[in-house]
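Note that one protein chain of the assembly has been removed; the remaining protein chains are unaltered in position.
So, chain A:
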Amino acid sequence: MPILCSSCEKKRAVLKRPKTGHSLCKECFFWAFEEEVHQTIISARLFNPGETVGIGASGGKDSTVLAHVLKVLNERYNYGLKLLLLSVDEGITGYRDDSLETVKRNEQQYALPLTIVSYEELYGWTMDAIVKQVGLKNNCTFCGVFRRQALDRGAMMLNVDKICTGHNADDVAETVLMNVLRGDIARLRRCTAISTASEGEGVVPRCKPLKYAYEKEIVLYAYFNKLDYFSTECVYSPNAYRGHARTFLKDLESVRPSAIMDVIHSGENLSVREGVRMPVQGTCSRCGYISSQALCKACVLLEGLNRGLPRLGIGKHHRLHGKILAKEPLTQEEERKLKAVDF
């Protein structure tokens, strides 16, 4: 008693779509999935003909599906885009080295040129070396901040007009929840945007074409298309805070699949009362990257690593920015606070 596809009514259905409840066969599912991404791209005017678009590629399911779908749509609808793959090598033995092998295969499979930028060449530190110094508690902070900037630097090296990332609907909904729990109103307002406005020099506009694509559908799209992707947990342990939001959201989804879209929708329609103070975006006085402080987070973290004071970038130490910029020594008391590794 196989269930027939509710679209073509001919073939056997292979999945129930969480977003619509429809039962579709493989071909109708591929088509529906790709057309929805196309609609997202068109209605948000993510790209213009002739642009060079860098796809942030980790070798994981999301970016692999993104690269595949963008290539299909670019050909099907003549977007006129020059697509390329951009990967960041964080320097994590046993994790990123393996996933980069996947990206290198994707380069061949999709015939898209690949560029890899590494933390080691950009910052002089691999994540392996950072973890040795800071331990396993705040390492994800370093990695996240460095990765964001590394993608921008890579994109600028390649003269890319836009970067797109594989963030999916589940990721966006998780981020909404995390920002609510943290009370981070500035990020809460920004996090549902499908693309970043051009934030000034040194920052390449970013967009998320899979923003409305459910993780379940991304995984099944990859599975039924037999896409080659990498799925190992980072050896430096999961991002615990996001993990909690994720588990909660998956539990919600199992009761009511629309919960993911509902959370995104709430985030999108949030209005912030006038007069709420927002951080003012400026630029880092050391490297020129966007920053709401005198020094950007990456420069502060890096300074902390290079001075052997790993806590410098963890928590709020804005008062010290002047001293760092002037290359003044810190007092013993200040050093003592920043040195302890037992955090």
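Operating definition for what follows: a contact is a pair of C-beta atoms (placed from the backbone, for glycine too) under 8 Å apart; a residue touches a chain by one contact, two chains touch by 3 or more; residues count from 1.
Keep in mind that, in the parts below, contacts and distances are computed from a predicted model.
The listed choices are "UBC core domain-containing protein", "Eukaryotic translation initiation factor 3 subunit G", "RNA helicase" or "Ubiquitin-related modifier 1"; the UniProt protein name belonging to the chain that is not shown reads "Ubiquitin-related modifier 1". Listed residues A:Q39, A:T93, A:Q108 or A:T232: the one in touch with the omitted chain is A:T232. Within the complete assembly, residues 2-3, 12-16, 23, 58, 60-63, 166-168, 170-171, 215-216, 218-220, 223, 231-234, 246-247, 250-251, 253-254 of chain A touch the chain that is not shown.
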